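Yeah, one chain of the complex is gone here, protein chain that is, but the others are all in their spots.
Right, chain A next:
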């Protein structure tokens, strides 16, 4: 198996540099040759003609996918082999790839096992990257949640003459009674009491 794998040539099209770098590293570690990394498919046709890749891996959210599709039609008139989506028969691989956000265009005739392992690497890296992004998002959300809860607490203390503990427990009870999340209750309180605040301010000013 040592003679053929080194020569599987991969082209990456991904406008997320961090992910493209991760993917390139992973593919290189697996013994694939990443011959070209592009942020967009602009000039892709020229690049494909020049580098003659065996596989093109594309971020599914790239609008340039339609250009690759066009090449499959065009290639009927060119000497280059037809480029197509992964291994047509292997719907499981295709399904996983699409759900993970990656799509692969493969030169016809490339060993199916080889294709699958490239796609597997890409899918794993795309998932990993997505997980990182989600985690960051969650951290941000948690922080935002806490700010809303604190603000609601402060409003309760101000308007209902509660102390901090009472305010917190009142919110918890309301959340349980309404089977809502604490942050949703806090949002309601902020929107209601937040409206009252400037008004009462105005009354006092007059």
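In this section, a residue touches a chain if its C-beta (ideal position, glycine included) is under 8 Å from a C-beta of that chain, and two chains touch if they have at least 3 such contacts; residues count from 1.
Note that contacts and distances are computed from a predicted model.
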Out of "Nitrate transporter", "FAS1 domain-containing protein", "Oligopeptide transport system permease protein OppC" or "Extracellular solute-binding protein", flag the one the UniProt entry gives for the chain missing from this complex.
-> "Nitrate transporter"
Option from A:61, A:113, A:135 or A:150 whose C-beta touches the chain left out = A:61
Per the definition of touch given earlier, which of A:21, A:94 or A:110 contacts the omitted chain?
-> A:94
From the list A:70, A:160 or A:178, which touches the chain that is not on show?
-> A:70
Missing-partner contacts on chain A, residue numbers = 45, 60-70, 72-73, 76-77, 84-85, 88, 91, 94-95, 98-99, 103, 105
